[in-house]
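Right, one structure below, let's go through it.
Entry: chain A
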Amino acid sequence: MFNMVSSIVAPFICGILMLFAKKINDRKTKVAFAVVMQSIITIFGLLTVFGDEVSTKSFVFIDNLTVGFTADLVAKFFCAIIVIAWLLVTIYAGVYMKHEKNEERFFLFSFLTEGAMLGAAFSDSLVSMYVFYELVTLLSMPLVLHSLTKESVGAAKKYLYYSIAGAFMALFGVFVVGTSAENLGFVAGGTFENVTPLVLTAVFVMCLGFGAKAGLFPLHGWLPTAHPVAPAPASALLSGVIAKAGVLAIIRTVFYTVGAKNIMGTWVQIALLVLSLLTVLMGSMMAYREKIFKKRLAFSTVSQISYVFCGLFLFNEAGMDGALWQIIFHAIVKVGLFLCAGAVIFLYGKTKVEELNGIGKKMPVTFTCFTALSLSLIGIPPMGGFFSKWELATASLDTTAIGALGWIIPVVLLVSALLTAGYLLDISIRAFFRDADDDTTKVKESKAMCVVLVILAVASLLGGIFATHTGNMISSIVSALF
Partner candidate 1 sequence: MEFIKNFPFITIVLSLFCSVICYAFKDKKARFVTYFLLIISSCMSFSVIMYNLFSETGYFAYRMGHYDAPIGNEISAGLLEPFFALLFEIVIFLSITGGYKRLQKDVEESKQRFFYIMINLTHAALMSLCYTNDIYTAYVFIEICTIASCALLMSSKRTRSLVAATRYTIFSLIGSSLVLIGIVLLYSVTGHLLFPNIFETIQALWATGEYTNPLTIALGLIISGLAIKSGMFPFHWWMPDTYGTATPCASGILSGVVSKGYIFLLLKMIYRVIGPQIFLESGINNILLVFGVCGMIVGSVSAIRTSNITFMTAYSSAAQIGYIYMGIGLGTKEALLAALFQIVAHSLTKPMLFLAAGGLSDTVGGKQDFDSLRSSAHYNKPSGIAFAAGALSMVGIPIFAGFVPKMLFSISAFGHGFKTYIVLLALAISTILNVIYFLRTLVNIYSPAIVDIPREKIHFSKIKVFTVVVIVMAIVNLTVGLHSQPIISLFEKGIEIFINIR
Partner candidate 2 sequence: MNELFLITPIFLPIILGAILFFIPFKNQKQRNAYVITSLILSSVAVWLSAFLVPDNSLTILHFTNELTLSLRLDGAGKIFSCLSATLWPITAIYAFDYMKHEEHHQMFYCFFVMAFGTTMGIAMAENILTMYLFYEMLTLTTIPLVAHGMTMKHNRAARKYMIYSIGGAAFAFAGVVFLIVNGAGTFRLGGNLVTVDNETLALVLYFFAFMGFGVKSAIFPLHGWLPTASVAPTPVTALLHAVAVVKAGAFALIRLTYYAYGTEFLYGSWAHYVVMAFSIFTIVYGSVTALRQKHFKRRLAYSTISNLSYIGFATTLMTPAGLVAAFCHLVFHSVIKIGAFFAAGSVLHNSEREFVPQLEGIGKKMPWTFGFFTVFALALTGIPPFCGFFSKWYIATAAFATDNPLATVGVIALLISALLTAIYMLSPAVKAFFPRENAEIHLDEIKEAKPAMLIPMGICVLLCIVLGLFVRIPVEIIGEVLGI
């Protein structure tokens, strides 16, 4: 229990300590300080992951509005993703933020957001999670507007308002569920015996609301605006990890509060699947046409996270399995892709795709990793991403409950995969097989950045090696729910 509570509390403390780090004049010391603190947090997190399933007592506001923490399987799953991703990004940011001002503020909010994320992950009730979910929004907004240009402030506001709009839509659902249920604690399989149409509508609205963070249509609009203007480490965290908070929220709502069996076969399931597919397709298409590098990646996030939703809303074991794998791989890949894009900006200041001709020669390590990660995202074996996509496709074919959608889904996934190939490999091809348009001098790639990228690329390739333990965890989650 100590580990769990520490992993939640420590980031907050570290964040505040960063404020004092302003006094340190030597940049290297500052960065080292941050990295060390993050490592401590990661250790706590991993200890919790490998530890027992513990829970704390709940702090009661009113009858069924409680705040409490539990380290059950889903929590551990997300915790692992969060702390590992955060460590890698912090190391990377140590180098990247050399070009930005106000580093301390960045790290401050980075830590605070991490704390909020962990709080949300470990929450044991709907209200508790909602509280931390809101905190995540509020604390991550300063990350977006970090550079304080007009665009970034505007983008941050857009992010804030979309997220809060989504949160309030979700709140409507929380109200309804709160009045219909006895308590709002998370129980595998849900606590509802049967549901009224009002509750169904509430669940739908909640999914739309929480989906805002995850880029589900129609509240995805903030993603493409926010990513280009945020500093690369922030984009990586946003797409790779913070967006998953939305997924977490939906999992907790659907599977641990209302219960999948109550939603299976209803209009809510169909509607959500349709929306997810729509998002998958739309995201890929917009990414294909997008000329700004980070914006292309942003649209890609929109698309890829909806793969997760496709899997989740199938409400069968295979679908869940695929979804969880997709979460892991997408996190790894997307963080990596954004860090690559960041490296390009850091070294050469280039933001547009068409400017990337021939850059592979100047940044070989970066773009090799980029290519590896791309292959995983597209779903080409033996890269890890293939696993998840395959599971998703087969899962949908297996389900009879959704009728025609059963075969539409794989088709859409396939088309999307093709588009993904198009928009990602295009970059790799430009980088390696075209000549540079201008004669910029080669700048050496940063060692720290490269290390991080390589780790990520290897992880995406060797998904299988980590697969066993993670696979066990995932299977346990799945079996608990079905």
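Keep in mind that, in the parts below, a contact is a pair of C-beta atoms (placed from the backbone, for glycine too) under 8 Å apart; a residue touches a chain by one contact, two chains touch by 3 or more; residues count from 1.
If you want to know what made the cut, all candidates are chains of the complex that A comes from, given by their letters.
The model shown is predicted, which means the values in this text are computed figures rather than measured ones.
Looking at 1 or 2, the chain of this complex that touches chain A is the one numbered 2.
Interface residues of chain A, counted against candidate 2 in their complex, comprise 60-62, 65, 67, 127, 130-131, 134, 138, 141-142, 145, 147-150, 153, 156-157, 160-161, 164-165, 168-169, 171-172, 175-176, 178-179.
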